[in-house]
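As structure tokens, the structure follows; a few thoughts come after it.
Only one protein chain is missing; all other protein chains are in place.
Per-chain numbering from 1; labels A and B assigned in written order.
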Amino acid sequence: MPHKTFFAFILPSLVAMVLFIALPIVSVVVQSFHVEHGRILVEVENCQPFGGCTKETRVDTAAMAELQAAQPMGQFNGFGTYLNRSHLAVDEIGAILSDNTGFGNIVARIYNLPFYKALAFTLVFCFVVTPLAMALGFAIALAVNALPKVSKGPVIFFSLLPMIITPLVGSLILYWMIQANGIIGATLQNLFNDPTLSLRASPVLTWASLLFYGVWTNAPFSFVVFYAGLQTVPGDTLESAMIDGASRWERIRYVIIPHLAPLATFVALVQLMDNFRVFEPIVGFSAEANATSLSWLIFNDLSGDAQLFGSAGATSVLTIAGVIVLLMPVLIRTWREFNHKVV
Amino acid sequence: MKLMLKTTVSLGVLCLTAGAAFADCGIEGAGSVRILSNDFEALRLVNTTAAECATDSLTITANANAEHKNLQVPALSINPAEYTVAVVANNSIVPLLNDDLIRPLDDLVAEYGASLQPNQLIKIDGKTMAIAFMGNAQHLFYRKDILDAAGVAEPKSYEDILAAAEAIKASGAMEYPVAASVKPGWDLAAEFVNAYLGTGAEFFAPGSAELAIDNENGLKVLETMRALTAYMDPDYLTFDANGIKAEYEAGNTAMMVEWGSLAGAIIDEEGAAEGVVANTVLAAAPTIGGGSIPAVALWWDGFTIAKNISDEDAAASFQAMVHGISPEMVAANPAVATWLVAGYEPGPAAVGVIATANGGARAYPMQPYMGLLHTALSAELAEFMAGTEDAAQALADVKAAYETAAREGGYL
Partner (left out) sequence: MSDAAMTQRRPLLLNLLIVSFIVIWVVLAAFPFVWTVWGSLKVETDFFSRESWWNAIVGTYTRIQTGTAFTGDGYHGAWITREFWRAVGNTAVVTVSVTVISLTLGTLGGYALARSGQRYAFWILIIALVFRAMPHITLVSGYLLPFFQLNIWGVLPTSIIVLVAINQPFTLWMLHSFFLSIPKDLDESAMVDGCTRFQAFRMVIIPVMWPGVVTTGLFSFLLAYNDFAVTSMLLSADNQTMVPKISSFLGSVQEQGNVMYAVAAVVSATVPLFILVLFFQRQIVSGLTAGAVKG
């Protein structure tokens, strides 16, 4: 395809992406290399409706305005924010490695650092949920495809429900169902005959319920994409495979799966990426005590009473880096396919 | 039903007062009033009352938005500001002060603030920066029948609560007699701040951003917080303020320190199990460690006027807001909040907040770096509360997290 035609086709979406994604990313990256100016503090009297007046410190805004005007981005800090305790914690890790009482101690102390704690759950979520959700979605797609036509519509709708219900409320309702008095929680207690069983109190069970929820909400996506892909499987290839005496399983293995492979790459890409940014279930399940994720760290930085843009920016950049590392195998595969296409 | 009823009543009042409203406000000249506030009933009421001042030449719009804390700084830092009024609380006023985005109100108070009371004026460095109109605090809710049956008197301190909890648990009346909003995040950090305020100690070294909680007061607070968890439902780490309210209304717990703003919803007859409402007593917040200060933070909500707007708009905004929080509005809606406005008659739901304030509780600190400490506490205390970390380690983690953030914020 000539360059000119190519760019004529792609220009509108490029412009949108550059303006609203690329530029903000650049500003976030720049911001993550800066910290605020040293604040000039003054003590002033502060009177409130209760408790009368007290001495409290304030930021001297006039003096700060001058500093801000001279250097609007704040002080340059290089990779300082990336390496501090809230992120990669290089110094702390060094201290832990040089002074510890064994492997268990190292793991426990690294897990105590917020970034690594979040990373641990994020990775587990990513690698457990993605393959399971894809396998489940594929199985549902095959099964739905085999259903009589009339029942397909409703089944597709119900299959999409986990994805459709706003995660905000969806996880809230599920969270209520798994609490000790909820329908699922109470049933599990009966089933295991253990009245103290609580899915929310133990870290292991909290992780398990989050992972289960992850598979439940992610499966419909794989299902829809695979189902749409199944509609394009060439009928004559299948028929000739049947004539050659291929069994059902062989037809799936040698015709359907290769046909869906590009779509599977795509689904894997999207799911890995979305699961790496897992956030809503943690808030919805009130699981902050036992599970945090990188996106939750960003949220925590930005939603507090004092917002830490630099810190949130650094975590975001680390998230992007993490996604790139995760996607490497898929990217290399895409690269090969792409070169293949050129030839 | 209750909410519908309340809304109908307040709508009725709006209709009644609407006729007189234009005369009451008497804002002269053209202009525009744009209000940014949080999104809950009392503030929506203030906004709609303020909007009565609109005339042909004066427009009044309100954006009641749950994201107001994230919006206010960028919205007020442009010129002219997107909003002329920002409704804030102790904590959310701080970013506006830090960036110098709100104007002193002394002139406006002198000219248009006849209906305001002196204690409504939030003065910083001698200048009025905000006008408070409602107050809030956490305080003790307890079940008189359960405590009586266990033979304990009204708890005055956390030590009393622990003893009472032990007595109730031993009597077998209730397995989890205590509830607290200790969900990691804002709630858990607020619990620590509350208890620490009760020790009378300061969070920071005087005049600097150096953290000072790493001492016996901090340890005492953490010890007490953890001791209470022995009497809580095992799911306690997932309970926020609305969660413990539900537990309490279901009759699952006997004592809790809960927001006064939720008292109205608790002591109405709706949604509570048999006997809960009749036996509920609202009392001052408990003290801690033999101190005499109720161990909770006092909060106020108030309005501020943006700096980057014309003086005409500022004057119109101030007058509209003063109308919004007028004694008439408060007289018509006494049950909606604990108002700080003249002529407010506290109802049965406000006694806890008032007792706590009278007991000498301290206000939530307004230091510029308090928000950073709150965030650090919100993430770092979870393991301690879960019982997988000791108090010294938890304090060390908080300190490390706070110092990292404070360095980034330029305070250290």
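Heads up, the rule we're going with is that contacts are C-beta pairs under 8 Å (C-beta built on N, C-alpha and C of every residue); 3 or more make two chains touch, one makes a residue touch a chain.
As the structure is a computational prediction, the values presented were derived from the model and not from experiment.
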item: Touch with the omitted chain, as defined above, among B:E249, B:D313, B:E328 or B:D397; value: B:E249
item: Candidates A:F33, A:W207 or A:F299 - the one touching the absent chain; value: A:F299
item: Identified contact with the non-displayed chain, of A:I40, A:L83 or A:M177; value: A:M177
item: Contact residue for the chain not shown (choose from A:L67, A:I93, A:M163 or A:L205); value: A:M163
item: Contact set of chain B toward the excluded chain (per top definition); value: 1, 3-4, 7, 38-41, 62-67, 70-71, 74-75, 77-78, 82, 136, 186-187, 190, 240-242, 245-247, 249-252, 259, 261-262, 265, 270-273, 299
item: Positions on chain A where the hidden chain makes contact; value: 1, 3, 5-6, 9-10, 12-14, 16-17, 19-22, 24-25, 27-28, 136, 139-140, 143-149, 152-170, 172-174, 176-177, 181-183, 186, 216, 220-221, 224-225, 227-238, 248, 259, 262-263, 265-266, 269-270, 273, 276-277, 279, 294-295, 298-299, 302, 307, 309, 312-313, 316, 319-320, 323-324, 327, 331, 334-335, 338, 341-342
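Note that in this section only the chains that are shown with their structure count from here on.
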item: Distance from the mean Cα position of chain B to that of chain A, given in whole angstrom; value: 33
item: Complex contacts: residues of chain A adjacent to chain B; value: 35-39, 41, 43-51, 53, 55-59, 61-62, 64-65, 74-75, 81, 84-86, 92, 112, 114, 175, 179-180, 196, 198, 200-201, 203, 285-290, 292, 300-308, 310-311
item: Chain A-facing residues of chain B, complex; value: 69-70, 73, 90-92, 94-95, 97-100, 119-126, 132, 135, 183-186, 204, 206-209, 234-235, 237-240, 298, 300, 340, 357, 360-363, 365-372, 374-375, 378-380, 382-383, 385-386, 389, 393, 397, 400-401, 404-405, 407-411
